[in-house]
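All protein chains but one are shown in place.
Take a look at chain A:
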Amino acid sequence: MISQLLSTENEDVSAGKLRDDNPLDESESFHELCEACRRGDLKICQEKILEGVNINGRDSYDYTPLILASLCGHYEVAHLLLESGAICERDTHQGERCLHNALNDRIRNLLRSYHFSKSTDPLQPFAAHVTSLLSRDTPRTSDITLVCTDCTFRLHKLVLAARSPYFAETFAAAPETVSWRLPNTIPSRSLEIAVRYLYFGDVAADLGDGEEEQKILTGVEKLSQLFQTESLFESIMERDLRFVRQRRTDDLALGRQRFEVWLNDSVLANKVEVETSRAKDVRWGRNNKVFADVLLQADELVEEEDNDLESYSGTTTPRIRNTEGSLNGIPVGPVSPSKRPRRSILYPVHKAMLIRAEYFLIMFSSGFKEAQETEHLQIISVDFPPDVLEIVLAFLYSEKADIPLSLAVDVLWAADQLFIDKLKNKTAVIISTLGSGDAVTGKAEKRRRADEDDGVIDIYEVIRAGWDTRVPQLEEFGARYLAYRLERHIDTEEFAEMVQDSAARIQSRQETDTVELIDDIRFYLSERFRLRFEEAGLEEMMDDLEGSAGDAQDATEGQFQEERGIDSAERYAPSDAIPPTRVAANGVIKSDALDGTVIRTLDGKIAGDEFSQEAMDYRILLTKLDQLLEKLELDA
């Protein structure tokens, strides 16, 4: 029985009808992904996932990335894979294998918590939103009525056009259309099914029996041809559950892509760039060709050099106000003094999609101005630059979260302000994985990595953003990041300030004696060095050295000398990355060009070998942390 099922399944697979859940993938990038999963390299994993590598593929040994990650005990990687849609379905061979192979219970529980319903379709929330538009009354978002003999549907041109080529053409020819009549020959029930299909709803339904069913099906078939959505009819005829699921996945993916195309071709392509001061004069009629029902205005950032002092200090409200001016004495932010007129970009967008963000949902449901129907489209300004807005729109319209690290923090803020929790989480994941700070094998690799990260990420911003937007994993990430580069941060003003802020955060809640950030850094510091010792199988050394830490501490009293051996120079960032102020404060600059054979610690002492040097470094960094706390008068 089972073998028969399996063989038909294999036939289906080989005939190309049914897709394998875990297809063999021998591409180079998939191989790299697998490698990264073995090593636990979050960053590579995230990169590969964003590149679009199939995370549910399998290598020539039938390993999937998820199995590898859980087998090798990389919790974070497994989590990332699952979040990104890796399947771990119970009652399948691969799923059970994955659970069985997991290194520890923590990972096993993680796998279990991602039951198939959560993981199979990362697009489900998107689809659910579109479906919910069908039944949502407030705020009103529909802009077209489909009429048939005994019922009407209030629908959205945007959705219809994105989903059906027929409607795309129809509306392109006549964007002012407000109603569409169903040919009388088609039963209304068929239209209902078609509409549900277009809105990603569930089409499987009881159609009644015999003649009636036949009539409805014929109607659906006609509509399917009319709308040029062939898979509509095929979907409803499909009976096998696996095919149904597969078809739906395909359909969703295609639908999402259409929305994305639509966003690019209609919304982004029709953005209007004007001088900020003129933005309010932009007039868009209701019957525009992209069916937009609201305009979003994003202001370009002013060049930093131009008004550094002016706009960064003492500005309470966002720097520039471009809306209809003041109401009841609302103060208008200072006008930018820049010589070049500030420019704004207006995006014609759709409430139907915007209300995925709770901010917009409430805005459009409220009794305020934005919810009023006006002759010309309302212009609503947002607090972030156009590039950030475009990312937000991409997410709202097509569930895409392709966020460059350079904009990640801004997107995080935007997502927080607009209450888009999903985007916020995704951004946080991207920051904490791409900007990964942990040790990887290969010193050269590590150095390269550190360079890149320093260039893109301002870790202090990230931690602060994490605090303010309430994403604890960012603080954790920051601590790890700092721990692996502590020697370059420990003496900076910014670091001290950060520690103080962290302490303040805690104290404002209740009196406790620990500083969260320092605790985290200590933890990751120990991890950083312990890992090294473990690799050499010399864990005991740590204990030995802890006893003799006294002299190291003596040595660190007073002035801190940073002196590097060749080895350490390799491990740490090159000197050009060190801020000049810091070097100046230290007062002494030791030449890098020292004798390559001598191994020295951070305080310049000559260590016996690499390991004892590591141990002493560890000790030195811990001591410095204590000193810092003392200086800041914080108990820890």
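We adopt the following convention: a residue touches a chain if its C-beta (ideal position, glycine included) is under 8 Å from a C-beta of that chain, and two chains touch if they have at least 3 such contacts; residues count from 1.
One rule holds for everything that comes next: contacts and distances are computed from a predicted model.
Missing chain, UniProt protein name, picked from "Cullin-3", "Trafficking protein particle complex subunit", "Elongator complex protein 5" or "AP-3 complex subunit delta": "Cullin-3". The missing chain, though absent from the display, is touched by one residue of A:Leu405, A:Ala496 or A:Leu632; that residue is A:Leu405. From the options A:Ser381, A:Ser398 or A:Thr433, the residue with contact to the chain not on display is A:Ser381.
When the missing chain is restored to the complex, the residue among A:His93, A:Arg278 or A:Lys369 that touches it is A:Lys369. Of the candidate positions A:Leu252, A:Ile457 or A:Ile620, contact with the unshown chain belongs to A:Ile457. Considering the complete assembly, chain A touches the hidden chain via residues 47, 50-51, 301, 304, 311-319, 321, 323-324, 327-331, 358-359, 362-363, 365-372, 380-381, 383-384, 402-406, 409-410, 413, 417, 419, 434, 452, 455-458, 461, 464-465, 468, 470.
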